[in-house]
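Missing here is one protein chain; the remaining ones are kept as they sit in the complex.
Each chain gets a letter, A, B, C and D, in the order it is written, and its residues are counted from 1.
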Amino acid sequence: MTEFLSFLMNGVVLGLIFAVVALGFTLILGVMQVINFTHGILFALGAYFAFSMQKHVGFWLALILAPLLVGVVGWLLERLVIHRTYGGNPLFGLLLTFGLAMALEEVIRMVWGKAGYSVAAPRFAAGSLDLGFMIYSKYRLLLAALAILIILLVWLFLEKTPYGAIIKAGASDAEMVMALGKNLPRMRTFVFAIGSVLAGVAGVIAAPIWSVRPTIGTAILMPAFVIVVLGGIGSFWGSVLAGLIVGVSTSVSVMFWAQISDIIPYVIMTAVLLFRPRGLMGEKSVLEV
Amino acid sequence: MGRGNAWRKRLANPMWAVFLMFALFPYIPYIGRYISLGTEVVIWSLFALGFNILLGYTGLPSFGHGAFFGIGAYAAGIYFLRVSKGLWGPLFMSALIAGIAAALIGFLVAKKRGIYFALITIAVSQVFYFIAFRWDDLTGGETGLSGIDRMDLGIPGLLRIDLSPPLTYYYFVLAIFILCTLLIWRIVHSPFGRVLQAMRENELRASYLGYHTAAYKWAAFVVSGLFSGLAGGLYTLLINSAFAFVLDWTQSGNVVMMTLLGGGTVNFFGPVLGAAIFIVSRDLLSAYWESWMLLYGLIFVVVILFIPSGILGLIGGRKQTVLR
Amino acid sequence: MEKKGSTRISRRTFVKGAAAGVALLGSGAPPVIRRALAADPIYIGVVSPASGNYADHGMMERLGMQMAAEEFKDKGVLGRPVKLVVEDDETDPQVAARKARRLVEVEKIKYLIGGVSSSVAVSVGEVAQRYGALYIASNQNSDTLTAQYARRCVFMVPPDMAMALRTQAPYLLEKVGKRWYFFTHDYEWGWSGTKWARIILQKAGGTDLGESKIPLNTRDFSAFLLKARAAKPDALVITVGGVDLAALMEQMHEFGTYKETTLVMTLINLEDLWAVGPGKMEGIYWMEWYHEIEAPGVKEFVARYKKRWPGAPIPVPTANTLNGYIGVRELLRAVDRAGKDDVTAVIKALEGHTVRDSLKHDPIFIREWDHKFVWASYVVRSKKPDQMKDRADFAEVVRWAPGKDTVRTREENPVNLGPYPGQ
Amino acid sequence: MAILMTEGLTKNFGGLRAVDSLTLGIEEGKLTSVIGPNGAGKTTLFNLITGMIRPDAGRALFHGEDITHLPIHQIVRRGISRSFQILNLFNELTLFENVWLGVQAQQGHGRELLSPADALGSVEAETHRIIKEFGLAGKEEVPVKLLSYGDRRILEITISLTAKPSLLLLDEPTSGLVSEDRKRISEFLKKLSTRLTLLVVEHAMDVVLSISDHIVVMHQGRLLAQGTSEEIRANPRVQEAYLGGQYRLA
Partner (left out) sequence: MLVVEKMNTFYGDAHVLFDVSLEIREGEVVALLGRNGAGKTTTIRSIMGLTPPRTGRVIFKGENIATLPPYVIANRGVGFVPDNRRIFPTLTVRQNLELARKQGDGGKNGWTLEGIYEHFPALKEIEDRKGEVLSGGEQQMLTIARTLMGNPDLVLLDEPTEGLAPIMVMEVMKIIKELKEKGETILLVEQNSTLALGISQRAYILENGHVVYSGPAEDLIRNDEVKQKYLGI
């Protein structure tokens, strides 16, 4: 039982990281209808920026600065190329970002080298903590707390601020938002930057446990993608829920049959799609033609 | 005859030029020496042509077609190593098993369209990727399968051709490519093929004409899967091995890119041109620059932004319809 | 703790220099000799990862290869200069096969070397065999390359997993304990590590507490770590490599696993330790070679390396460097011995040959029936950060075993290499 | 005898009840028009009958057979065809190809994978015949997107007739047409109604009143009234409720 609890706990922590990545992904997908293959690279950039910064500025400052820097990268990508695919066939966005992701991964290799690095967890969060019923890594608990905090902040932003209202409105009827005098291109750039920041922040907090490599971006992309489809495109809590489902199912299946643990998310996703094409909590499926 | 030639005009037929160019390839100075690269171009051309039945003719953006290529590759390898050493057996199985897989997956996706179709095909192809990696007893896992020989081509007692030299295998592949190209040409210009194009233009209207669109999409998926699988089988015989890496989603992206790059949405032979440019440029780039992936990715971006209808579309084809 | 700021700046210039060096060897020789070397060069095709999971390992092996090639700069081989032609295999067997075919088919290169991952080695070996070229697998450790995938045209430089465990396991039984739990990377190489460990454990009457098979590309090991901890083993025997290892070590440190049990790596490369950094993992490792061993010529080799590659990402040669160096050197020496540039003759010159200057404690014997390089390997214990004299000083050697005592015998591994090329 | 019956057909979109327990019988051989303001549920009714959407309640019977849950192509094969209010054509294909596809579907050649499509003589002949019949000859090779709006309107009807339906549903066949074209279409519909049953949604009252055998008035998803032109014209309920006292029927 204790064993199961620890697997569950791990799944939850894993799922929370996934959820943060997926939230950014689904925000971009929901508002711009672009399947953003660069999202994994933005995650990796977050991790690399944090790795480079932490030595100089420490954990907390890097936690703030690195995602912002990723946001700037996202902003540039959107302004320079990605915005050109809006409104056209979604396949364009998909293929364009596919190519961008390839190029950017190479840029990471050129800048930081091919090898991986480990990223130190902050000293105060090193080691483990006795929770009574189990012993658990302090950093992971910190990570879970941070992830929950981020998710709540995003939620508050979307639900309680005027900007959030504009973004939500833009996701359901972009043209109308524009006709009411809102600068849609700027809003889209902003949303892309926010999505990038979320990818970046997930990269920062995940770096100490996964270490950084040029390929981590590709590795996180597919789970994010599965989560977004599973949870329902554009659905906030759908992404969080699906993130947890993917995290927990991956983790718990290790206990029973480790070999299938990385297939499980895909199986769940395929099954859900067969019976509920819009995903678990999708309200409107922007992907259905 | 007369009226239908609108269909024909649209595809002014460079077929014989293409065949001739491939036939003469080994005699082109310098690059002609690189027979197995040529073989690879022919194989990927076949794969892309098969894929284009879906993308170009039916308007279905499968983003997981690498799965069928990979399944075909493994089917040939496994059949050769486990069941029977032969030439035609493995090739037949590669098409058959990939066709069966396509029939099953086609069932899941036949009612879907657009990006949604792409999403599901990506997901399903990932499942095959993991199976290939995990089911070591069958697929050799990460190490893959090797030791798959090219058996002699021939009729016992009459004729024997040793296919192990690269040049003879090149012409063997080319012969199959020509046969399949004629077949695919035939299919896309058949009544069936026209229904596919009708669905690409307007699926709703096609069903209101009385076409069972889901069944047609399924059939297109299966036909496309058959050719992709056969290409995979030929590939296994080329490299004498089969690896799980062929099932990776980036491979699926590559075939989409080849098809678009050449202009598969506007011309029957777009995929062939795309495959040739794609493979040769990749080979050259990676030989001369360690960070070739950077350039490669940027080429994607440039193609999508500036020549979305592909090179043949640029030269002058019908305005592409699949992607906008 | 991480001090990489300075090395990273110089790294790019370094890479450029290395690439230029690889492209044209022999050009720096004095004019007289250069005239003597005017004949067609002897080309060696290097198929080695510059991208993908093992890119860092590939980089290190290429440095060694080039050092070996440079030894022949002045005198050449058979009076001909030596050139390395480098291709990136992307750690992908399919790409590797394509590159190898290109080298053999277009460039007409007869000798291939490289291969950090076992799948790449298998696929390049396949190409070499088909085209009658000679392939030296420089850095893959799987047992199968000299068993089911053994080919007449393929040689294997590094010790395999059987040798690893037969060197390491007795030490563990003696010094650590008999209750073991296994982490197995779920593919060929991982299985063979655990397989050999189990055989030895059983023979010694120890307790097998179970195994976690870890899928490739696992990012999160916490579940496995928790499962292992619950078994309370004396030793956690780990056969995990590549991308995943750094993450695993990181997480073992995070979960404090090393405090509760002795961590055992059945194979670790200095590149992996370097990536994780000091103090992250305490345990007992098997290493093919270590730059601090007291074998003849090692000090000189390390010094040469430092001089030749002052800006290298890792300041000392690793086992990958050594294997790359030995591979190219022995290949060229064999060509010289054969007296002609002919694959069959070179294969014959390698078969049954003994190499004295192996830079290990025993000479290398190249077995004629399975093409294995038989030489020593080492068991090391990690050093605590405060005991390290520099950042590369991760471990102290606690035991070594000669290759001939640990390698599989012909009875254990009966293979048939088939005919020589062209016969 | 009613060729088509709907029984309590109901469809909700979110909070909106688009079609509200509609029970209706369409007489065989007659031309029935459905009128009503925008949003009255006319197009939804068409979509329900032809299988494009599924009702939340009720059913539709065609020749006594329940067709409510049949897929579109099955319904078409049973003899119901339709045109769309918003043109629904194969825009990149030529006029000839558009009609050809319909004829081929009707003749059932679509499953032939390996025969050349150009060699289907009977399809080709029939296609030419139909194109001529509808006065579109000479424009065969023009891509549909380049045809004039009027021609496309006519093609929209033409192509829905290739299925040789016994019941044809026309959704605003004169929408967007100029007077001459509208006359052409009304005459054509009149002629057509001698061959098959027609169900027409139409806004142009002049057309409706001149061609209809029977008129159905819908409002807010419900059946408000039905009857002949005269009856509808005289119906005070229609005048009062649907027209709100402010509309005026000519």
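The rule is simple: a residue touches a chain if its C-beta (ideal position, glycine included) is under 8 Å from a C-beta of that chain, and two chains touch if they have at least 3 such contacts.
The structure presented is a predicted model; accordingly, all values stated were derived computationally and were not measured.
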> Wait, the hidden chain, what does it touch out of the ones we have here?
Replying inline: A, D
> Which one, D:E7, D:D56 or D:D206, makes contact with the chain that was left out?
Replying inline: D:D206
> Which residue from A:K55, A:K168 or A:R276 sits in contact with the chain not drawn here?
Replying inline: A:K168
> Hey, which of D:T6, D:T68 or D:S175 is the one touching the hidden chain?
Replying inline: D:S175
> Which residue, D:P37, D:G79, D:P116 or D:G227, contacts the hidden chain when the whole complex is considered?
Replying inline: D:P37
>> By the contact criterion defined above, which parts of subunit D meet the unshown chain? Give residue numbers in ascending order.
In response: 14-16, 37-40, 85, 145-146, 149, 172, 175-179, 203-207, 220, 241-242, 244, 246-250
>> Contact with the hidden chain only, please: which subunit A residues?
In response: 162, 165-166, 168-169, 171-173, 175-185, 283
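Basically, only the chains that are shown with their structure count from here on.
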> Under the touch criterion given at the top, what is the topological distance in steps from subunit A to subunit D?
Replying inline: 2
> Of the chains shown, whose Cα mean is nearest the mean of all protein Cα atoms?
Replying inline: B
>> Need the most distant chain from subunit A, centre defined as the mean of C-alpha atoms.
In response: D
>> Looking only at C-beta pairs that count as contacts, which pair of chains has more of them, B-D or B-C?
In response: B-D
> At what distance in angstrom does the C-alpha mean of subunit C lie from that of subunit B?
Replying inline: 37
> Using the average of all C-alpha atoms in each chain as its centre, how far is it in Å between subunit C and subunit D?
Replying inline: 75
>> Taking the mean of the C-alpha atoms as each chain's centre, how many Å separate subunit A from subunit B?
In response: 33
> Among the residues of subunit D, which are close enough to touch at least two other chains?
Replying inline: none
> Which subunit B residues touch at least two other chains?
Replying inline: 134, 293
>> Please list each pair of chains that are touching.
In response: A-B, A-C, B-C, B-D
> Which residues of subunit B touch subunit A in the complex?
Replying inline: 61, 63, 108, 112-116, 118-120, 122-124, 126-127, 130-131, 134, 249, 253, 256-257, 260, 291-301, 303-305, 308, 322-324
> In the complex of these two chains, what residues of subunit A are touching subunit B?
Replying inline: 35, 81, 84-85, 88-92, 94-96, 98-107, 109-110, 222, 225-226, 229, 259-260, 262-263, 266-267, 269-270, 273-274, 277, 285, 287-289
> Can you list the residues on subunit B that touch subunit D in the complex?
Replying inline: 1, 3-8, 183, 186-187, 189-195, 197-198, 201-202, 204-214, 216, 223, 318-319, 321
